[in-house]
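With one protein chain held back, the other chains of the complex are shown just where they sit.
Labels A, B, C, D, E, F and G are assigned to the chains in the order they are written; within every chain, residues are numbered from 1.
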Amino acid sequence: MKLPEEELLSSGHRGCAGCGASIGVRLALKALGRNTVAISATGCLEVMTTPYPETSWEIPWIHVAFENAGAVASGVESALRIQGKDDVNVVAFGGDGGTVDIGLQSLSGAMERGHNLIYICYDNEAYMNTGIQRSGATPFGASTTTSPQGKNSFGEDQHKKDMPMIMAAHGIPYVATASISYPQDFMKKVKKAAEIDGPAYIHLNQPCTTGWGYDSSKTIELGKLAVETGAWILYEIENGEFNLTHNLRKRKPVTDYLGAQKRFKHLQDKEKEEIQKYIDAQCAKVGIE
Amino acid sequence: MKLPEEELLSSGHRGCAGCGASIGVRLALKALGRNTVAISATGCLEVMTTPYPETSWEIPWIHVAFENAGAVASGVESALRIQGKDDVNVVAFGGDGGTVDIGLQSLSGAMERGHNLIYICYDNEAYMNTGIQRSGATPFGASTTTSPQGKNSFGEDQHKKDMPMIMAAHGIPYVATASISYPQDFMKKVKKAAEIDGPAYIHLNQPCTTGWGYDSSKTIELGKLAVETGAWILYEIENGEFNLTHNLRKRKPVTDYLGAQKRFKHLQDKEKEEIQKYIDAQCAKVGIE
Amino acid sequence: MTKEVMTANKAVAEAARLVKPKVIPVFPITPQTSISEYLAQYVADGDIDAKYVKVESEHSAISAAVGASGAGVRVFTATSSQGLMLMHEIIFAAAGMRVPIVMANANRAISAPLSIWNDQQDSIAQRDAGWLQTYVEDAQDALDSTLMAYKISENDDVLLPSMVCLDGFILTHTVEPVDIPNQEDVNKFLPSYNPKHSFLDPKEPMTLGALADPGYYFEARHAIEIGMEKSIDVIKKTCKEFEEIFGRKYDLVENYKCDDAEIVLVAMGSVCSTIKAVIDELREEGEKIGLLKIRVYRPFPVDEINDAIKNCKKLSILDKNITFGIGGALYSDIKAKINKETYGFIIGLGGRDITPDTIKEVYEKTKNPEKDVTWVGLKKEDD
Amino acid sequence: MTKEVMTANKAVAEAARLVKPKVIPVFPITPQTSISEYLAQYVADGDIDAKYVKVESEHSAISAAVGASGAGVRVFTATSSQGLMLMHEIIFAAAGMRVPIVMANANRAISAPLSIWNDQQDSIAQRDAGWLQTYVEDAQDALDSTLMAYKISENDDVLLPSMVCLDGFILTHTVEPVDIPNQEDVNKFLPSYNPKHSFLDPKEPMTLGALADPGYYFEARHAIEIGMEKSIDVIKKTCKEFEEIFGRKYDLVENYKCDDAEIVLVAMGSVCSTIKAVIDELREEGEKIGLLKIRVYRPFPVDEINDAIKNCKKLSILDKNITFGIGGALYSDIKAKINKETYGFIIGLGGRDITPDTIKEVYEKTKNPEKDVTWVGLKKEDD
Amino acid sequence: MVSTGCVIKDPGNSKKNKTGSWRTFKPVLDKEKCIGCDKCVMFCPDAAINKDHDINYDYCKGCGICSAECPVKAIEMIKE
Amino acid sequence: MVSTGCVIKDPGNSKKNKTGSWRTFKPVLDKEKCIGCDKCVMFCPDAAINKDHDINYDYCKGCGICSAECPVKAIEMIKE
Amino acid sequence: MIEIRFHGRGGQGAVTAAEILAKAAFKDGKYAQAFPFFGVERRGAPVMAFTRIDDEPIRIRYQVYNPNYVLVLDDGLTHVVDVFSGLKDNGKIIVNTDEDFKNGGDTEVYEIDATKIALDTLGINIVNTIILGYFAKKTGEVSIESIIEVIKEVFPGKIGEKNATATMKAYEMA
Partner (left out) sequence: MIEIRFHGRGGQGAVTAAEILAKAAFKDGKYAQAFPFFGVERRGAPVMAFTRIDDEPIRIRYQVYNPNYVLVLDDGLTHVVDVFSGLKDNGKIIVNTDEDFKNGGDTEVYEIDATKIALDTLGINIVNTIILGYFAKKTGEVSIESIIEVIKEVFPGKIGEKNATATMKAYEMA
């Protein structure tokens, strides 16, 4: 796919230097084009793009709260469709917190009802807007301010909630995982999601320099490492059919990925091994060696 | 399993004559025994058992709201465990509305956090307490007061949200489906759920004379028909491993089931066929012929 | 126009049908449920061309309503009690975003203990939100107020959402005669909705729901205050237009025999009917008593109240809600704004029946006051 | 006892550590977040033996809190603004169920527009809920009030939850010196929690959270009113005990130079510090001005207020919240309960900075009043 | 006076509420026919049949489930 | 005066906010070396590189992603 | 103003009967109001409903404590609720029963075997409209024409026709 020139998330936003969320949203909007209405949950994306009286959005955009992007999008979609505006893309962006935690129910309802919309979870694996607290998407072992390493704690003690599979269990026509470091794959999925009639869910892995603790220049590298180690698997599920979209020949050891980030710096071998084992199992499930 | 004699849901409750929910809860409590604390979401069960100053509960019980049984149970469980009361069963009962709709997020959070509790969804496939409105668990084609049959409508137009599979996608150690008409199977599952360390989810099909529209004496018969037609499949998923727990030799046509209930009376052949097809596909997925 | 015997819930549903909303996100709850049900049936039968959004909670109902209204269409929703409370955060957001949603609230007591019966605590607890609130007296009022709410909320000088509050069961489940306006008249009264200040359209991109730092927030809140102030005149004008077309007269308040009254009872909602009956009875006995019905509670009609009560000596305020340690909300609003000897009475919480005796006790206790605020109707052991 | 320089958030977290809660369900939100974070670290380091419940929302935070408190253990939680609003329904339920939860609320403006900055609308909007509310002036007050809140809430005569309200950023993010009591003294002051009225234990089965029909609901609400009333004495007693052990003196209100004042400013929270400084300045210029700080807003300390203001001529009430069309909540509560010439001022919404000039303008406008309620600090174009 | 928080400390006291009054049809069990399979006991929504298969008419609402599920038709429903 | 509902009707006006001031290191692109792969364009979080590979220093925050991802090392980060 | 109280069981249609009566009175040119006793009762449990009829608009909005008439849809209820409660001095009771109703005391009690009519005419035991036919005749408070009309409106089609026939039968039997 040629990269569309149009910039629909304009410069001047307040994201951190090297912010992966901005990259993800820029790419998604390029894939969708101008004829799109966007909905955001409260979070980094919303705060950094719309401090009144400034906005970075070139397209219509609405934000209401942290927990209700799915329902707000349902309302927007319903209003557009009943007016006959069937060609307008409706896309909702929620952070991992706004999606897998506080916004889960609102999203589940929207998906269940069959609205023709796309929901993109930009997953930086913690509440970044409020300063790096754990979410249901925080991976095992990561130290965040609410799952801190401590005398009795090695960091987050639960594995990542498997949100794409939870969405797939909703029986919606399109579910995909993606990474900002694989922009062609991501944009293809966004386009597919837009073409499909009915709800589509894309879970976008998005490294965060501030929250993960790495130099701002390495955002893309980290995204690649996640995929190359199998910590993040790229696939899509179209009408129930599962397909890997990135073929991993040889998986790198997860330590390559963990070692590059401050949030995992404290881990002992024991935990690292548990993480490796978990990833091995996840990969095995989907047929990655 | 011998039926324990102890009645922990006492007579005198205000459930309809022939109420399937009461049967389900009675059986569950028999399986769990006295050393149990129960949590309820608002709904038929709660309203019929606890009109102040009367209660039908012989065990400790708490209700706070419609949407938060999962979170309330989390608090109860945490309080019991931190006091060292590790042997007390914690069981939450939510209706289908309180579980798959308004209480989904609260439940998802509880499951994710790994509390050692059992959540039982007593599924009568609509909001019965408020007079038969659709829920996310209402099956395709059912006429309810908010998914009514009408000039432009054949009733509910979405298939049942696949809640057990959504729970399974959470990666919890135990998920099972059950039916009040298969009490041994159900009670065995409840016992297993109690023995497992960590969260367990049981989705209990429970015919409702008032909401489904059939004679009060047929509650058990309807539950059997659901299973015999494949409209409700009995299985369990233990540590990720799926097992059918009721082997269906020959499936009855779903019309046997639909025809016995007023909520499906209006359906045309077209919709009935779609339902049959959907059931066939669901059965095929899990290896039922 | 046809006249039919129906519940206030049906009357509200009929009003919703007549205003032709495009999106209807609702979630059932006693005693609002039948509103949800009638509307579902209208949509199922093609009687309204609207999208009925079967949301999974009230939180999503109001959220979808804000989304749809933000997208520029007319929206209707309805709720009650626990449902309204679950919406709380988004109730405030809707006002701040200036989306002219109309919502019916079937007034019901709040938990705990759980109660499905009537009082007005639910909507009273939202009185800071920046919504307009009308408390209706009967089913006709419910219908008419719903129609008017759209015209008022959508007015450019107002642009604040409206809540039409009807007493649970007492109105929602009671049938009585209602005039149903015909569609042409309603179309004349209420043209279709064409928002100027905000809508979501790729042809004219706008950003809705921004963050405002300390440099802007204060002014944004003050703008709501101004909208609230201006709504008083808009409501008066709307009532006049309504009367011209439909022949029924409404105002922010109703003055029932206040002019020569020594004691004026002040109340909201369905209890006013019973009070009027009692007043007539007491007047026959020579008592100088009147009723000031607060029909529109937000905006709070200070001038209209002052005007109606100018001649009386004492006010007794009947509240179906309580702020613990203070008294009822109407009581404290009146005390804050009106200079008159005033007594507060808490009545009818959680469906405690309000009979003529209740009203007479209020009257007696205003004549011979013992305390500022009195709970009337408590069981004896509790006194 | 050690003295350290810390934020009020840290001070609250220290208090929470000292009361040894057994369950801590919290969800982060600016500007409360660091409370969540400190507590997570304390638990991670084994400094408290508690279950830290990483809930997925504030709704679940308060729900888990009710569940845990219902199960008979001491519970701490904290939130702010949107989070508190999302809890709304369960806030009321908690009071009705009479569970003595203590929650810190970092006061922050409410959306829309979204704001992370300070005002007090969030907790004010919960003033009907049946919770006790303390508005603290500084970090020390935040710590001490949290300790006292448990003792008060858990008192058998009260059994209502407590909210400790601290101004966002102005206190939560400002470091200043704080005395941290030692554990032994705290243990003496606050014994471990042993509920009698309700707990979940298979050995003594109870049913919590029942439905109450019109035969019972009214009395159940009235029982909260009684608890609220009785809490006044309990608070006074608790403050005395606190002073005996820790040497710091607190009361429901603070009378700062009111006795000979002609004009008394009434306010809550951190702004009182600035006001005191301004008063000292104006007193030097010969102005007869005083401050009445409302430290405990619920229960509303009517007698204490009356006592403090008995000699003054006028009151000016400073509210960091607004009920559109009425004025601030403190203003209307005072008007409802206190008989004195009173003016209301809306200040500081959404973090609009409150400077000595703001206070002086309030004072001037009280001397030469133009309207009942004035917004002070609006940008000029908006006036 | 209501209890604080409306807590109910008398577990299972709904037995005060004699729901037998709701009944229009009455199950009559023929112990001769009964084979003791306990289905009726298991399925009674109102816990109105005890282990000895005595029906407690104070609570039986007359739903007819016991009768319908009895494999040997030992329970007959008769109009009250 | 704020707009009603704080609606912003000037799409993309955050361009007023010159985030170039945030920068400590500055990317310098050597057009000689550039092979036009567009990676830098694609990955810039601030849309600060246009299709002709000109860097807009008004907005570039100096994150260094373009430099790190350029396959031919055509972009160098230098201290401002 | 006259006040009527209905006793039935959840599911028997007492509320509908009260509403039909109000609608019929309105057709007769009167003012009317009807409402259920607001409870959480389930199918089978005893329930109540009320109708008020007057020549003037009805303003009072509280429970009916002293009815002029009491209509009992199911005689079983007479054993479990006090159907006489609050009845006005000259009040009347109509009970659906096939027995001789003994407990009347001073009160005028009318018996009608509405169940028989229901089973004969409708094939099911639903008596809520039927008893209204009897009421119309016995009390004259409302016209049978209006009752029949409303029944047909409330139950369109065949069910309405049948109900109307059954109701007429009761009227004629009274």
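What we mean here is this: contacts are C-beta pairs under 8 Å (C-beta built on N, C-alpha and C of every residue); 3 or more make two chains touch, one makes a residue touch a chain.
Source: prediction; values computed, not measured.
Colleague: Touching the left-out chain: which of D:Ser81, D:Ser153, D:Asn255 or D:Ser270?
Modeller: D:Ser270
Colleague: Which of A:Ala17, A:Ile39, A:Ala142 or A:Leu258 sits in contact with the chain that's absent?
Modeller: A:Ala17
Colleague: Which listed residue (D:Gly46, D:Gly247 or D:Pro356) would be found touching the missing chain in the intact complex?
Modeller: Candidates D:Gly46, D:Gly247 or D:Pro356; residue touching the omitted chain: D:Pro356.
Colleague: Which listed residue (D:Tyr52, D:Phe76 or D:Phe169) would be found touching the missing chain in the intact complex?
Modeller: Within the whole complex, the residue contacting the unshown chain is D:Phe169.
Colleague: Tell me which stretches of chain D touch the chain missing from the display.
Modeller: Residues of chain D in touch with the missing chain: 5, 31, 116-118, 169-170, 173-177, 270-271, 273-274, 276-277, 351, 353-356.
Colleague: Provide the residue numbers of chain F that touch the chain removed from this figure.
Modeller: 19, 21-24, 61-62, 80
Colleague: Which parts of chain A face the unshown chain closely enough to count as touching?
Modeller: Residues touching the hidden chain, for chain A, are 14-17, 19, 47-48, 51, 209-210, 216.
As a working rule, only the chains that are shown with their structure count from here on.
Colleague: Spell out the chains that contact chain E while also contacting chain F.
Modeller: C, D
Colleague: What's the call on chain C versus chain D, same or different interface residues, using the half cut on shared numbers?
Modeller: On the two sides of the chain D and chain C interface, the residue numbers are mostly the same, over half being shared.
Colleague: Round to the nearest whole Å and give the separation of the Cα centres of chain C and chain D.
Modeller: Distance between chain centres: 30 Å.
Colleague: So what's the Cα centroid distance for chain A and chain E, whole Å?
Modeller: 54
Colleague: Could you work out how far the Cα centre of chain B sits from that of chain C, in whole Å?
Modeller: Here chain B and chain C have centroids separated by 38 Å.
Colleague: Give me the residue numbers in chain G that touch at least two other chains, ranges are fine.
Modeller: Chain G, residues with two or more chain partners: 38, 40, 44-45.
Colleague: Touching at least two other chains at once: which residues of chain B meet that condition?
Modeller: Residues 14-17, 19, 46-47, 50-53, 55, 57-59, 63-65, 67, 101-102, 104-105, 108-109, 112-113, 136, 209, 216.
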